[in-house]
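Heads up: the structure comes next, in structure tokens.
With one protein chain held back, the other chains of the complex are shown just where they sit.
Think of it as A and B in the order they're written, each chain with its own count starting at 1.
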Amino acid sequence: MGPALSSYESLYRKFTQEFETSGQKGKIIVQVGSATCEKAAGSDLVRQEFAKLIQASGRKDILLKQTGCTGRCAREPIVGVFIPGQIPIKYESVTIHKVQEIFQQHVIGGKPIASLVLDKKTETLYSYVVTICSSNRCGHETARDTQALLKKCLAAHSVPIDAVRIFHSGCLGLCPKDKVGKQHVMMVLPERAIYRFESEQDLDEIVQSHFVNHRIDIKHQIHTDFITEQFFSLYGDVAFFNKQTRLTLRNSGLIDPESLQDYLLNKGYEALARVLVQNDPAAVRNEILRSGLRGRGGGGFPTGQKWINAVTYTDDPIRYVICNADEGDPGAFMDRSALEGDPFIILEGMTIGAFAIGAQMGYIYVRAEYPLAIERLEKAIATAHANGLLGKNILNSGFNFDIEIRLGAGAFVCGEETALIYSIEGKRGQPRIRPPYPTESGLWGHPTVINNVETWANVPTILLYSADWFSRIGTKKSRGTKVFALAGKVKNTGLVEVPMGTTLRDIIFDIGGGLQEGRTLKAVQTGGPSGGCIPAGLIDTPVDYDTLADIGSIMGSGGMIVLDDEDCMVATAKFFLEFTQNESCGKCVPCREGTLRMLEILERITEGKGEMADLEKLRRLGKLIQKTSLCGLGQTAPNPVLSALDNFQEEFLTHIRDKSCPAHKCAQLITYEIDIDKCTGCTLCARRCPVSCIAGAPRQPHVIDQSRCIKCGECFNVCKFDAVLRV
Amino acid sequence: MHADTASRLDADILEFMDACLQKEHPKSYLIAVLHKIQQRYGYLCQSHMDQVAQHMQIPTAIISGVSTFYHFFRLQPRGKYSISICLGTACFVKGADKVLDAFRTELGIELGETTPDGLFSLESSRCLGVCALAPVVTINDKVYSKVNAKQVPELINTVKTEERV
Partner (left out) sequence: MKDINLIIDDQPVVVAENTTILHAAEKLGINIPRLCYHPDLSLEGACRICIVEVEGYRNFVPSCATPVSEGMRIRTNSPEIRQARRDLVELILDNHPRECQICERDGNCELQNLAYSLGVRERLFEGRRKLYDIEKSSPAVIRDAEKCILCRRCVRVCMEVQGVTNLSQLYRGVDTVVAPAYEQGMDESVCIACGQCINVCPVAAFLENSSTDEVWAALADSNKHVVAQIAPSIRAAIGEGFGLPPGTPMTGQTVTALRRLGFDAVFDTNFGADLTIVEEAHELLKRLKTKERLPLLTSCSSGWIKFMEHFYPEMIPYASTCRSPMSMLSVLLKTYYAKRTGIDPQNIVVVSIMPCTAKKFEAERREHQSPDGYPYTDIVLTTREFIWMVKSYGIDFARLPEEDFDSPLGYSTGAADLFGTTGGVMEAALRTAAEKLTGKPLVDLEFTQVRETRGLKEASIEIAGHTLNVAVANGLNNAKTILERVKKGDKTYHLIELMACPGGCIAGGGQPYPPDGHYVLDPEIARLRAGALYRIDEAKTVRVAHRNPFIEKLYKEFLETPGSAVAHKLLHTTYLPREPKGIK
């Protein structure tokens, strides 16, 4: 398969030349997000406004580009302004009204607007930004001290401290194998110089050269094409990002997702080309096995083992690969974001997987609720076809492989692999008993490997940088990174990719920025409706497959919902059970009937009709459903309830015994009363009450007729004098 | 807006089915065909499903089983504006239930129903993956983020105003 390399190289050359001749180099780039969430926040209007201004200005050196989602969802739309030689600037919550200002002052005038910068951390504008690895995941004991050390050195050399902005970053994945845990790494912008140092002496030399003599310190500089470099160089100055290690999301929010050129120039398809040149499917399977990559969709089954199984049990020559993009967990959106932000990486991963197991056909099963992801995938597939990266004779190697998109239609259970297969076959998505596993008998009875979006996205990277490199990131039994969708009561909601083993505290407080003012963390819900509620006391738990399982939750696909003191755990447990009960396919008795009964009990409890015996019934049903359900959906359905019972039993008891909801969430357990001392008799509440149960003459204290009150809370919301009490 | 429900399926949909029949595992395209029909006519009516059954040689019981299993498929015509409230976790935690209640009161209909004037129908959806902007409401294809109950009357009025124009 020698031709594969030259085909790849000529493709690469073609795109490089196009890049050079298009004159993008050296131009000012204005980059606007274009994922579903960005669009929901109004990014389309922002982009149109920039386009208008650029055209009106007549400037040919300003390029407007679109990109996927960076994961900073709460601050969207995000606009990047990249002026050559300057520190890249990202603006948050850009509305069309701000476009004019940004364009005139910064794009044209070259002066960033500090007040609009992402996270508003840049009150002053710095000369340098240093991103310094402070991850001690590698066991580096002094990693956390490097910032102080750098400050000391800078001070020693009289570099003005407000000229340099220093950031801690997460693991950059840059240490050579034999130096893991011994070296420090830092990146200095705007020069994008990366330095590696071991001692204070080294650091001193770097500071002298770079910050005093304004010369790159060649002695300590490393030249690397490390995969997260571009990400860090553009986003490393933002606290939300620099604690992350972006492997699968490295291109999301950086490249134009519809541009094969962008993907290729960022090492895209290099892994596939190498694999095809090497022409050893078994070696690919083993490399994935050695990397320790585990399925990112839920169960965490070793991916390499799955691939090996697909070629072991039968010699059936027809095989399939499937990308499970039926992201159904309510509260998880990493797959959507990945598909919208970097569709080619999925195609490349699947193509490599297909080569490794000898599959001729691949399917991407994606939710119909994700129209933009579907559109991007369709475009990417067409582009890959046109460039010999899909279809017959891929990169002239003789390998044939094609990908088709199949749409889901709103059934959470189709995330389960046997149900997913039935759905692709055009049937009701009801799981079947395993064995046989899909690797033995899957789609249309042929061996089939199903991996989810994030798993496939890891594949090219592993083959590019080797299993050894990959297995250095993460923990012993959980290698690599994991993407989490951070949502709920946290400041920086969004997508987060961190090395396995990062603590919940790091994710929620360092990256997520903690909770809203005045609120306290109550629990973290991970794993969606299959997971559990982790109490605040356990947030120093490093997150990987096994630790989460140990504390009664699961990794799942990576949903992470932060709950605060205003959230009721009984209501939250009920919410998840309502979800699974609604999504139960109805096939097996325990899941179909059992979840209904559990839900009824929870409804009783939240309505103040619970009995003490109900807790035991919940446990008994929960165990029954776990131990006897047919598929994973059923087996894990009771998890949110059981983990809430284990960790927040007192709250259940309060609901049952005292008929009260401490979080004031359960409507039936709330009473609204009017404080006659505060009530001015303004009549607003009486007028707004939908059932007219508030009586009182104007300017006289009002009274609520409790027997007719429907606990809608309207009076509480409208009262301007805090006279309505919620008890 | 909706075509005569008893009508024959549009030619391009019949052609799409023909194309599917040429492929390997033709019956696996059933869901794709149903998607196309719903996109065109807004929902799946019995007459159209009967035509699919004959055209693709799939028993109607199977088609009916599939169309009722997947919640994305609608078996009743929708209002001109379909309001869908996301009830995913993030939206729930951020008060989607209150938003839903506001729509209920404001429109006077329950989930799954359509207003008598045929203008609005009210639905809930699973997570749309826009969790960070919760709570999220979609009206037809337009996504509204960080919606609170108080904005609901205004949202409806905006649509009504646009409708009049």
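To be clear about the criterion, a contact is a pair of C-beta atoms (placed from the backbone, for glycine too) under 8 Å apart; a residue touches a chain by one contact, two chains touch by 3 or more.
The shown structure was predicted, so the numbers you read here are calculated from the model rather than taken from an experiment.
Per the touch definition above, the residue from A:Lys111, A:Arg144, A:Lys179 or A:Arg620 contacting the chain not shown is A:Arg620. Although one chain is not drawn, the whole complex shows that of A:Leu272, A:Ala411, A:Ala467 or A:Cys666 it is A:Ala411 that touches it. Considering B:Ser7, B:Gln39 or B:Thr68, the position touching the chain not shown turns out to be B:Thr68 (whole complex). Although one chain is not drawn, the whole complex shows that of A:Ile405, A:Leu596 or A:Val703 it is A:Leu596 that touches it.
Contact between subunit B and the absent chain runs through residues 46, 49-50, 53-54, 57-65, 68-69. Although one chain is not shown, part of subunit A still touches it, namely residues 411, 428, 432-433, 435, 581-590, 592-594, 596-597, 600, 617, 620-621, 624, 626-630, 635.
Throughout what follows, only the chains that are shown with their structure count from here on.
Chain geometry summary: the mean Cα position of subunit A and that of subunit B are 27 Å apart. Those residues of subunit A whose C-beta lies close enough to touch subunit B in the complex are 36-37, 39-41, 73-74, 76, 327-333, 335-337, 368-371, 406-412, 423-430, 444, 485-489, 493-494, 525, 528, 559, 561, 563, 567, 572, 575-576, 579, 585, 690, 712.
Those residues of subunit B lying in contact with subunit A across their complex are 25, 27-32, 34-35, 58, 62, 65-66, 69-73, 87-94, 101, 105, 125-134, 136, 141, 143-145.
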